[in-house]
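Working notes for the structure below.
Removed from the display is one protein chain of the complex; every other protein chain stays in position.
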Amino acid sequence: MAVKTEPLFLNLGPVHPSTHGVFRMRALVDGEVITDIEPVFGYLHRGIEKLAESKSYRQFLPLTDRLDYVSSMNNNMAYVMAVEKLAGIEVPQRAEYIRVIMAELQRIIAHLLAIGSFFNDMGTFFTPFFYMFIQKEKITDLFEMVCGQRLLYNYMRFGGVSHDLPPEFIPALTRFLDEMPAEIKKYERLLAENEIVLARSKNVGVLTREMAVNASAAGPVLRASGVDWDIRKVDPYSIYDRFDFDVPTGANGDCYDRYRVRVEELTQSLNIIRQAVNGLPKGKVLNPVPLRFRPPAGEVYSHIEGNKGELGFHVISDGSDKPYRIHVRAPSFINLTALKNMLIGWKLADAIIIFGSIDICLGEVDR
Amino acid sequence: MPFKRYGNGIARGMAITLSHVVKKPVTTQYPDERLSTSKRIRGTELGWSAHECSACLLCQDSCPHGCIEIKTSGCRSETMPAPCSSKCPANVDAARYINLLSQGKPGEAVAVIRERIPFPVVCAYVCAHPCEAACTRGHLDEPIAIRMLKRYAVDNDNGVWKSRTAPAPPSGKKVAVIGSGPAGLTAAYYLAKKGGHSITVFDDLPQPGGMVRVGIPDYRLPKHLLDRDIDEIKALGVVFKMNTSIDSAHELLKQGFDAVFVSIGAHQSSRMKVPGDDDPRVLGGVEFLRPVNSGQKVEIGKRVVVVGGGNTAMDAARTAVRLGAKEVSIVYRRSRTEMPAANEEIEDAEAEGVKMMLLANPSRIFDDNGQLKVECLKMRLGAPDESGRRKPEPVEGSEFIVEVDNVIAAIGQKPVIPKAFDFELEWGNIKVGSDMATSVPGIFSAGDCATGPATIIEGIAGARTAAESIDKFLGGTGDISEKLAEDQSCPAGDNASVTWGTRPAFPMIDITLRRTTFEGAEKSWDRDTAGFETSRCLKCGQFEVAHYQLDAGRCIFCGLCVESCNFHALFMGRGYERTGYLLEETVLQKEDLAVDRLVTPSAYYHTELEEGLPAQTLLVEGKLKA
Amino acid sequence: MVELLLLPASIRSELPFGYWLHLLIFGLGIITLLLTSVIIFIWLERRLVGRFQLRHGPNRAGPFGLLQSVADVIKILTKEDIIPSRADKLVFWMAPVIAFTPVVLMLGVVPVADGALLADLNIGILFVVAISSVTSLGVFMAGWSSYNKYSLLSAMRTVAQLVSYEMPLILSMVGVVILTGSLSLNEMVKAQSIPFILLQPAGFFIFFTASLAEINRTPFDLLEADSELVAGYNIEYSGMKFATFYLTEYCEAIVLSTLTATLFLGGWQGPWLPPMIWLLLKIGLVFCVIVWIRATLPRLRIDQVMNFAWKFLLPLAILNLLLTSLSVIFWPTAPAWASGLINLSMLAVFILVYSKFFKPGGKTVAV
Partner (left out) sequence: MTVQLEYNRIVEALPQNLASSVIAIEDHGLIIQPERLTDIAAFLKVEPGMELDYLCSITGVDCINYFEIDYLLYSIKLNHRCTLKVRLADKSEPAVPSLAGLWLGAELQEREIFDLLGINFSGHPDMKRIFLWEGFPGHPLRKDYGHGC
């Protein structure tokens, strides 16, 4: 006897514990199985790209913090590097090192949050999240030490960084670097080989290599699919060519690989920071630039390896003191392209962790 | 890359959580505890000091959200020198004459300049303008073209200042001035005018003016304009004894002069100290310029290399172009940004076809079958030294050879001080105290011979100090200050917002003309352009701030305003999570901030802030450490 | 009062109105004990989870935060009681009551000391099994009547999960029944000179795991999976009705802990301390383990939960039953260590064999 069934429209978000902000998916479910999905964007659209056109280059700086608000430092860095490239501003060596330290610390923060919330999506009752948050707080304290803010740092400037490191910073950072490897090991032992985690995330939400490249995925999502593509390696910016580090890649492109790639990247980031601290030169940290300087007319695309993928700023100048157009290549946004292909056929519970393993930040998706 | 395997699955995870039960819990800190643990450079309080605020509006302009509102009311009651005047060695009140120019009073503007220096025309054409480097507007986009405005003023001078001044009665004292450069003539001018002394100026050159006359080419400063300034000095009855070489200042004292002022300048080029620099085709910068500027006919080869990156190098190169050299290059060992010459000079030189060979340094000069050749080494900028300036290092094996007809070494000058002067020297210069007195009583010195090669305005400033000292030495008051012009005015609503626009271009004569004649290369601005340029002035330190308000509801505490403040009038407190967002609470007077809420000054990027803060805030250091 | 509770039933029945007095005392005693211990256990869970996560847990209201639950109760009682306009109002009203009542009834057959219980039913264990299934009816009613897609999904999950886990739960109890030879809980406790956990480790494992699923605890907390279904079946409930569900959950946890303690840990038996204290200690211990599991493990997906019940627990329970019956028949004089060892090795072999077939992840459903 055939049971009469009917698909169910399920509205995930914009207010939902696992959509990491105000993302919304309109899912068509057949029982627990997702048969179709439509992502809905725009709940956090602030028109940052339009705002940029009415602000001076410097005034736009604090707004870049608000793109991906868990990686302000990276956003700052990508933007100031684009403008520096456009205007030919030189950056003191010390500032380059400080920038690298900050960017990598920020990567650690963002990855810790990504992993922690990934486990939350999987159903652990906040335990890994809290373990990671404690370490994240320590980095936040370090950031507070250098720039006085705890979330939206606005630390980098054209031609350097806004403040030099206070004397307490390096000892505090060294202490953090010493204790962090043991912490990472702890996170791994806690859940990395847990049978339930394996059962939930292995071979779940597979993004094949071909699909990842075709869908312009970037960052850990792309690398988990086995593509060895890290902007820090393939197109070294700033002073990344001076450091020795590996690019972890996955093999299957499933949720588990995406999670493990992030964990491995924590170790690599620590590696880079350690090298940067050892090589930190003395000197000034800022080549002052006029507040309302006018870069020459032209355009520039400058990218960095943000913690969620390639973060690029396409800055077009018409020679005035305000940018003519700024386009942000937002990794969170573009990584979502393949979401539909990854979700269809999986169960509702899988959908949540697949979505969590992509690790998006709505501030960057909607801009 | 395979991932690390750990094994043990659920059991290991359970063990880890269990082990955490006995560990000390981590907790967030509450505001009070936080205050003493972590330093906060940017907090949720904005401090503002009416005392230091210059109402330049930079903070208002840099705010991304437009939260800052400043209202002004009339002229400032307590004086606050604008950076352009305080950074000027002679303290010419640039802010005031720009204000007067903006009201269309060039005569008054010249009078303001005349209050401090007797060479308004010379300075209007060739001053090195340290004021522009200090200009607050330069912090915003481009500095006000103060020199160009000055030039507009002197070109449209109506001589109104002359009616407001009169020479002092004769004092009967005699002063000898050795050297008729800007320093010597400045001293002569003030001693004659304000002290009433009778002055005799000696110089071994045929005409007065010193380095200004023989070192600065005509295309920058036509000689008749120099004479305009010198004529004013001659009009005071100063006696000029030209073509007179003085061997000893002591002789002059014995001849009946009551005091002697030595300003013999620095007229000898430094040598390059490379093999072959004694070749006759290798010239010194000033030695090359002197005959040219004295109107003599000078032959120069077709290919000329000028070594050095200062203003003298630019002058030599551009002069060589005008003398017919086909290929003129400047060899400088650092990159262009490090060049000490004024930027506009470099640009003009390039426009006239001078090639820049940057990051190169001559290592050898030799004669190859009658052909003069210069061997150069390529340089690279090495690691920054303690000062942060990157040091040039030679690149091994990067020699290249340039064929030339003449080499001009413009790498610096030094004074030639006759032995019989018998002064105590320092670094080859005459040693003087802060009152410009030499080791011999009654003899004073200033200018390049005392400071080493420097700018005109520094020479004038030194000479002013010397004139005061000499006047006091001779029994006068030592007061040489004058008041020749009216005060600035501060109309209401004049400082509502920043006027937008870039600095207008400097008009130049036709480029082909520039390359062939010594006619003045730069032209004066017209009235409208000058008027626009004066409107760009931020008028710092001019207005009284009646009302400073921060819209704390919209402020995001990005700190851009604090960094943009050149006067340290703004700063962030490190208060944590203040409950109320009342305006009165968030914008605090500096004095109102409790001591323990202020940041340590060293955390700011303005390192000089430490001196700028009132003494009480330095207590913070001790308190935080405790 | 306590002395009265501990008096043997025979003496009490001799008092005037002894029968009614007995019912009154025990009825009041059970409800009071249950409600107060819920408050304490909520506090305990929050504190304990806090410690597992390196936090303090609630520590502001009262000494050690003991009054936190009281404050929560007051807050929750003063909340507005909202009924969705399209809900099935009668079912919506009835659901919490139907869910809560059977939980209290279950305690009626649990002895707190020798013979000290509300009703020493000779089919005590059957009563427990029968009555405990009623709770799932209440949960289903709540999920269905709320007119909410999330709660509907949760309700469906409830039915599937609870029905599946009844089987292994009951079968594992049968092992104990065989050993005791009685269905009365009091007899079972008395039979445990050696706690049955030592004789029946496999039985304990099955019972404990299945009871975790019965009470919707991690890793089987699918019906309130907050990262997927926001809050599950009680998503539309507020105020007192929500409080009732909340109460039900904790009462279930306490009752299941009590049953575990009674069936496998020797109930009120124990040296030196009074029997009731022993029982409370054992309940607390089991509850702590439940909390510990909650603090560590992520949750399974619905198909994995079902697979676990039908393909792992049920065969294991049948095997356990078979082995226990055989040993009772053919080797009734077996020493305790031998039968315990046989049981344990059976468990180990079964897990090893099963792990060979363990495949992490899942398959997509072709759509």
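By letter and in written order, the chains are A, B and C; residue numbering begins at 1 in each of them.
Note that in this section a residue touches a chain if its C-beta (ideal position, glycine included) is under 8 Å from a C-beta of that chain, and two chains touch if they have at least 3 such contacts.
Quick caveat: nothing in here was measured; it's all calculated off a predicted structure.
In the whole complex the chain that is left out makes contact with A. Within the complete assembly, A:Val227 is the residue of A:Ile37, A:Leu61 or A:Val227 that touches the hidden chain. Within the set A:Glu310, A:Asp350 or A:Glu364, the residue that contacts the chain not displayed is A:Glu310. Considering the whole complex, the residue from A:Leu8, A:Leu51 or A:Ala172 that touches the absent chain is A:Leu51. As for the chain not pictured, it touches subunit A at residues 41-42, 45, 47, 49-51, 53-54, 211, 213-217, 227, 229, 234-236, 298-299, 301, 303, 310, 312, 314, 316, 324-325, 327, 329, 333-334, 336-338, 341, 366-367.
Throughout what follows, only the chains that are shown with their structure count from here on.
The fewest steps needed to get from subunit B to subunit C, moving only between touching chains, is 1.
When chain centres are set by their Cα atoms, the one at the greatest distance from subunit B is C. Remark: the per-chain Cα centre closest to the mean position of all protein Cα atoms belongs to A. Taking each chain's centre as the mean of its C-alpha atoms, subunit B lies 84 Å from subunit C. Among the residues of subunit B, those touching two or more other chains are numbered 10, 13, 16-17, 26.
In subunit C, the residues that reach two or more other chains under the touch definition are 52-55, 295-297.
Note for the complex: subunit A touches subunit B at residues 55-56, 58-63, 65, 90, 92-94, 127, 134, 137, 141, 144-149, 152, 154, 157, 162-164, 166, 168, 186, 188-196, 246-251, 260, 264, 281-286, 288, 290-294, 321. Against subunit A, in their complex, subunit B makes its touches with residues 1-10, 12-13, 16-17, 26, 28, 38-43, 58, 61-64, 138-142, 337, 383-384, 386, 388, 502, 556-560, 563-564, 572, 574, 599, 602-605. Of all residues in subunit B, only 10, 13-14, 16-18, 20-21, 23, 25-27 touch subunit C in the complex they form.
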